[in-house]
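In what follows, a single structure is set out as structure tokens and then discussed.
Then we have chain A:
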Amino acid sequence: MDNLQSYLIISTILFSLGLFGVMTRRNGVAVLMGIELILNAASLNFVAFNRFGGMRELDGQVFGIFIIVLAAAEAAVALAIIINLFKNHETVNIDSADQMKG
Partner candidate 1 sequence: MTPTLLFALAILFLPLLSFVFQIFVGNRIGRAAHWFSLAALGITLSLALSFLANIFITPGYALLDVNTVWFSSGSFTVELGIYIDNIAAVMLVVVSLISFLVHIYSTEYMRGDPRYTRYFGYLGLFTFSMNGIVLANSLLMMYVFWELVGPSSYLLIGFWFEKQTAASAGMKAFLTNRVGDIGMFIGILLLFMQLGTFNIQAIAEQVEFGAFDGTGILLTVAGIMVFMGAIGKSAQFPLHIWLPDAMEGPTPVSALIHAATMVAAGVYMTVRIFAFLTPAALEFVAVIGGITALMAAIIAITQVDIKRVLAYSTVSQLGYMVMALGVGAFQAGFFHLTTHAMFKACLFLASGSVIHSMHHALHKIDDHSTDPQDMRNMGGLRKKMPITYISMVVASLSISGIPFFTGFLSKDAILAGTLAYYNLHHGWTIFLPISGFGAAIITAFYMFRLIFMTFHGESARQDIHEHLHETPGAMTTPLIILSVLSLAFVFTIPSTVNPFNSRGWFTTAIQTGENFAGLDMEVVGEALHHAHEPAMMISLTVAALGILAALLFYLFRVVNVEKLTKRINKLGLYNLSFHKFYIDEIYDAILYRPFFWYTRVVAKFDWELYDQKFIDWWGWVTLKLSDWSGYSDYNWLDQKVVDGFGKATRYFGKELRLSQSGVIQNYILGGVIGILSIFILFQAF
Partner candidate 2 sequence: MSSHILSLLIFIPAAGALLMLIGHRFISSNGNSEDSGKTAVFHKWIAVIFTGLQLFLSIWLWVNYVPGGGIQYQEHHAWIQSFNIEYFLGVDGLSLPLIVLTALLSFIGVVSSWNIKKSVLGYFSLLLLLDTAMMGVFCSLDFFLFYVFWELMLLPMYFLIGIWGGPQRMYAAIKFFLYTLLGSVLMLLAMLALYFYTEPHTFNLIAMIQSGAAIRDTFWGMDIRMLIFVALFIGFAIKVPIVPFHTWLPLAHVEAPTAVSVILAGVLLKMGTYGLLRINYPLLPDQVYIFAWSIALLGVINIIWGALNAIAQIDLKKMVAYSSVSHMGYVLLGMAAVVSTSAAGSQAGINGAVMQMFNHGTITAMLFLLVGIIYEKVHHRYIFFPKDYKDPALAGKLAFGGLAGQLPVYSGFVALAFFAGLGLPALSGFISEAMCFIGGFSIFRTLTIIGTLGILLNAIYFLRSYMHIFLGPVSNAYEGLKDMNGRELLTIVPLAIIVIALGVYPRLMLDVISPTMNSLIKLVQDMALMVGIN
């Protein structure tokens, strides 16, 4: 099982789950989680490719760390905004923000 293919399958599943979550969840926090899943899928890919691709450098691993860092920052900003949403709308349901359309 320790081959590239299995990692890729897992990452694809993660990606799909993330995508599904982003598209279906109403709760803002849950949507954020979906996004995190997508990022993790990418991160996993990087690491896996780095390991199985026979590369000398560790740049894939480094990228993985970068993703984690930036995902954290992103989550921080997004959560702040969702809190603000809650302040304004008394809900974290992102459907409630549909004032602007058309």
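Definition applied: a residue touches a chain if its C-beta (ideal position, glycine included) is under 8 Å from a C-beta of that chain, and two chains touch if they have at least 3 such contacts; residues count from 1.
Inclusion criterion for the candidates: all candidates are chains of the complex that A comes from, given by their letters.
In this text, all values refer to a predicted model and were calculated from it rather than measured experimentally.
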| item | value |
| --- | --- |
| Chain touching chain A (counting every copy) in this complex, out of 1 or 2 | 1 |
| Touching residues (chain side chain A, partner candidate 1) in the complex | 19, 22-24, 31, 94-95, 97-102 |
